[in-house]
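A protein chain is absent from this complex, but the other protein chains hold their places.
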Amino acid sequence: MYSQGLRDSQAGDDLPELLEAFQKRIDAEEKIEPRDWMPSAYRKTLIRQISQHAHSEIVGQLPEANWVSRAPTLKRKLILLAKIQDEAGHGLYLYSAAETLGESRHKMFEDLLSGKAKYSSIFNYPTLNWADAGAVGWLVDGAAIMNQVALCRTSYGPYSRAMVRICKEESFHQRQGYAIMLKMAKGSSEQKAMAQDALNRTWGPSLMMFGPSDKDSTHSNQSMKWKIKRFSNDDLRQKFIDATVPQAEYLGLTIPDKNLKYNDKTGHYDFSEIIWDELFDVIKGNGPCNQQRMDARNKAYNDGAWVREAAAVYAKKLNNKKEVA
Amino acid sequence: MSALYNYVLNLADNTLILGQRLSEWCGVGPFLEEDLALTNTSLDIIGQAKMLLELASEIKGDDETADDLAFMRDQHLFKNVLLVEQPNGDYAQTMLRQYMIDVYHVYLYEELSNSSHEKLAAIAEKSLKEVTYHKQRSELWIKRMALGTQESHKRMQNAMNHLWHYHHELFESNDEIDELVQQGIAANPEELHKKWDVEVKDLITQTPLEIPTTGWKATGGRVGHHSEYLGKMLCEMQFLQRAYPGCEW
Partner (left out) sequence: MKLYEVFLRAKAGLSHKHVGSVHATDAQMAMQNARDLYTRREEGESIWVVDSTQIISSNPTDKAAYFEPAEDKIYRHPSFYPFDKEVKNI
């Protein structure tokens, strides 16, 4: 067992009466804590979802880190660094939450590096100009926040607490991205062109971040019933579009969707059917940067192996010394 | 330019270029906690660079801003020591460079906290807290790597063989600096060097590391004679401001 103290809950037999009692707790909005009994499928779903989320944070550092060395002012460099660092922090909060379910970070990380585990497809797109650093904050973090705010009330205690912390920190991420976009959109014609280009490339993939349409989502129903998820993919996507379109208008930029139109009857924006084949293709590994991102993560992990080993050996030597003394 | 401007600019450029180097580790550190911790260090260091460049710009007194100084100067006008522009190399090299600078920064900022130049003293006082923590971290890493595995020891020794030749430049003096020391503005380089030597050598004696006894000594940063690395770093760092001058970002 990875850690005995806080987290030695067993994946018990899923007896019907246990399942029923569990569902009652969920329905009563009780939080589930690490050592409580839980259905093995609940545990499995959580480990999958939380670790995927953690992986996304970690891989998500890379496209933005692509611009750290070229950030155009000292202030922007500081903000971008702090923001990317937060992503690493959020990854850690989430791995920490997943570990309470009995899965080691080592195992989760190995799954990421081997390509077995998935992460958000959005990070398999390149950041080609400085406005991408803005668009990622504005749209990608904007979409992420929609998801994350909904997850603050998720039924598993450690996950919910991690999300509360993340949401608190994440609120500046979207704003700093929008601030970059605003400077670019109101700047020279070249800057404006960069901003429009970044929006054109980021819009579609951002909408896909909410996952497949509800009718095609394999995990949704059970997750809703267990209150791991609290809103459907399509609802959150619509909410995101409704919030974002006026922001784009304020920037004077055009959202690349000719069918985008406010619908008086529904009170929401209508938009084009999403090309799901692209998402599934990128998930399968065929995005523009899948290989590059995985190579970068593997290289960092392999290059760091001797450092981690040195620290572990040194700690052992320290301990031996103490025992002798 | 005034002696004070040159002095402050040297301190500023040391932090700016080191911060730029450190930020290259963002996202690819040896493990997550360390990635995040090292980024804290680079944030502190670039923050110091920003304050010092703002001070330099103020001393200069024309319309050149801190950002102009960072992004529009060519390499021969940079005054940083060659140590900070050395490539990150492996983690041993990054951490040894960091430790060498951290010890220097701690003594430097301790002294400058009492500088008769109020603004410089205020920056030093704030920065001292940051670098005190940086040193705690880098010192432990030197021990871990020097005393850890055979491989880590070998790598740390390699780093030592390479970087040791760069530390003397931190303590170089000239007439301008002597004058500033007299006025109670600058820290006395010779004093700093003594303290640095005692502390660094004390740590090294706790490890199997050996100090190279002979060799070349880096110099030239203050007069704009850098290594080949700096020019390429600046190409990257200054790209947007150079390609699209006069824009707001």
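Details
First chain written, first letter: the chains are A and B, and each begins at residue 1.
Assume a contact is a pair of C-beta atoms (placed from the backbone, for glycine too) under 8 Å apart; a residue touches a chain by one contact, two chains touch by 3 or more.
Note that this is a predicted model, so its numbers are computed, not measured.
Taking the complete complex into account, A:162 is the one of A:122, A:162, A:228 or A:300 that touches the chain left out.
Here the missing chain is touched by one residue of A:65, A:92 or A:122, and it is A:92. Touching the omitted chain from subunit A are residues 2-6, 9, 33, 35-37, 85-86, 89, 92-93, 96-97, 99, 105-106, 162, 165, 169, 308, 311-312, 314-315, 318.
Residue positions on subunit B in contact with the hidden chain: 31-34, 36-37, 40, 133, 136-137, 140, 144, in rising order.
Throughout what follows, only the chains that are shown with their structure count from here on.
Work out the mean CA point of subunit A and of subunit B, and you get 35 Å between them. Those residues of subunit A lying in contact with subunit B across their complex are 58, 61-62, 65, 68-78, 81-82, 84-85, 88-89, 91-92, 95, 130, 180, 183-184, 187-188, 190-191, 296, 299-300, 303-314, 317. By the touch criterion stated above, subunit B contacts subunit A in their complex at residues 20, 23-24, 26-36, 39-40, 42-43, 46-47, 49-50, 53, 66-67, 70-71, 90-91, 143-145, 147-149, 151-152, 155, 236-237, 239-241, 244, 246-249.
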